[in-house]
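Dropping the structure in here first, questions after.
So, chain A:
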Amino acid sequence: MPDGALPVLDVKNLKTVFRTRAGDIHAVNSVSFDLKPGELLGVVGESGSGKSVTMMSLLGLLPMPPAEIVEGQVMLGGRDLLKSGAEELRAVRGREVGFVFQDPMTSLNPVFTVGFQIKEPLRKHMGMSRSRARARAIELLQLVGIPDAERRLKDYPHQFSGGMRQRVMIAIALACDPKVLIADEPTTALDVTIQAQILELVKELRQKLGMAIIWITHDLGVIAGIADRVMVMYGGQVVEQGPVREIFRNPAHPYTRALLKTVPKLHGARDEKLRVIEGQPPMLAAHPTACPFRARCTHAFTRCAQENPARRPIGNGHDVACHWDHHEATP
Partner candidate 1 sequence: MKQNIALMGAAAAVALIPFSAMAERGSSGHLNIIYWQAPSILNPYLSGGTKDVDASSLILEPLARFNEEGVMVPWLAESIPTVENGGVAEDLMSITWVLREGLLWSDGTELTASDAVFSAEYCMHPEGGCAQRRFFNDVASVEAVDDRTIRVNFEVPMPVPYGPFVTGYSPIIQAAQFADCLGPRAPECTEANFYPIGTGPFVVDDFRPNDVISLVANENYREPDRPYFATVTFKGGGDAASAGRAVMETGEMDYAWNLQLAPDVIATMARGGRGEPVAAFGTLVERIEINLTDPSPDLPADIRSTREAPHPILTDIRVREALSRAIDRDLLVEIGFGQMGLPTCNLVPAPPAFASDANDDCLVQDQDRARELLDEAGWEVGADGIRVKDGVRLVLDYQTSTNAVRQDFQALIQQWWREIGVEANLRNINASVFFGGDPGSPDTFQRFSADVEMYANNFPGTDPEQYLGAYLCGREPRPATQWQGENIPRFCDPEYDALHQQLSQTASIEERARIGRELNDILMQNYVLLPLVHRGRVSAIASTLGGTLLNTWDVELWNIADWHRTE
Partner candidate 2 sequence: MTAAPDMTAALPPESARDTPTNPATQRRKLVEVKNLKLYFPIFGGLLRRQVGDVKAVDDVSFDIYEGETLGIVGESGCGKSTCGRAVLRLYELTEGSVVIDGQDIATLSPEKLRLKRPSMQMVFQDPQASLNPRMTVASIIGEPLDEHTNWPRTKKLERIYELMDAVGLNRDYANRYPHAFSGGQRQRIGIARALALNPRFIVCDEPIAALDVSIQAQVVNLLEELQDQFGLTYMFISHDLSMVRHIADRVAVMYLGKLVELAPVSALYANPLHPYTEALLSAVPEPDPFAETRKERVVLKGDVPSPSNPPKGCNFCTRCPKVMEICREVEPAFREYAPGHFAACHLLEETGTAALNGGMRPEHNQTRIQQGEDA
């Protein structure tokens, strides 16, 4: 990982609010992060933690209304995407940033052939001719490991299995050689053996193509195996961020620590009882003025209810948003 290189993507202080009839929902609260070239950033969090909304916000993919980006800055290739017009954003989507979504069943348009859907961005962004787009599509399908690519271009999404469909989605996302690939829980809907296939594929593609990847997941195992850096989100905020080994070896936020412990292990001794994070994730009905995790936190103290902790670096490229100093508690 080329440390110190200029980030391809730099997000600062992003805030996204959903205006609903029942009141505002502060889905993303002052999220800042960057993505270095060729890096794979894993984003972990439970549903409702704001991880997908953050990524959707970057390129204006949220339905507006009800969503509204209140403030922030998203720098990509030297310009602020939040200040870009619709046409500019469109030129970025698919061209510079590719997306892979969770459910390959519904994310592909059922009535168009796979070939059509791969060729679409090629023709729009790259201005390719029909035949060149076709050749590139075949190439892409081969790249993502779909056998008999030429013939399968004419097939419809429903003729592919789940794993194959996700490969097609990846092919589409990679069509225009984007600098950044955002994968939103791309393996959650897949079986473990298929997930293993996709993970292998992504590793391979990274080596070959070298794009930067943001990988959203709730599965710590997946992150552990693939990511360079991890960002943990909770309640619409980044609570902890750092290199993957650092996070797993030395988790600083009580939430990360608890999360790591709730997952039963496949090897080693069986726990009599699983460790549990009691309670429910918070409602994001108001702009947070306190730590969103305090209600479930075993270490919470008065300050946690008074002040929303800011992210502070704790060394090794590792930072955490917590008032509690984990070093005090750990021997």
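As a selection rule, all candidates are chains of the complex that A comes from, given by their letters.
Note that a residue touches a chain if its C-beta (ideal position, glycine included) is under 8 Å from a C-beta of that chain, and two chains touch if they have at least 3 such contacts; residues count from 1.
For clarity, every value in this text was computed on a predicted model and none was experimentally measured.
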In the complex, what candidate makes contact with chain A, out of 1 or 2? 2
Candidate 2-touching residues of chain A, taken from the complex the two chains share: 46-47, 161-164, 191-197, 199-200, 218-225, 244-245, 248, 258-260, 262-268, 270-271, 273-278, 280-281
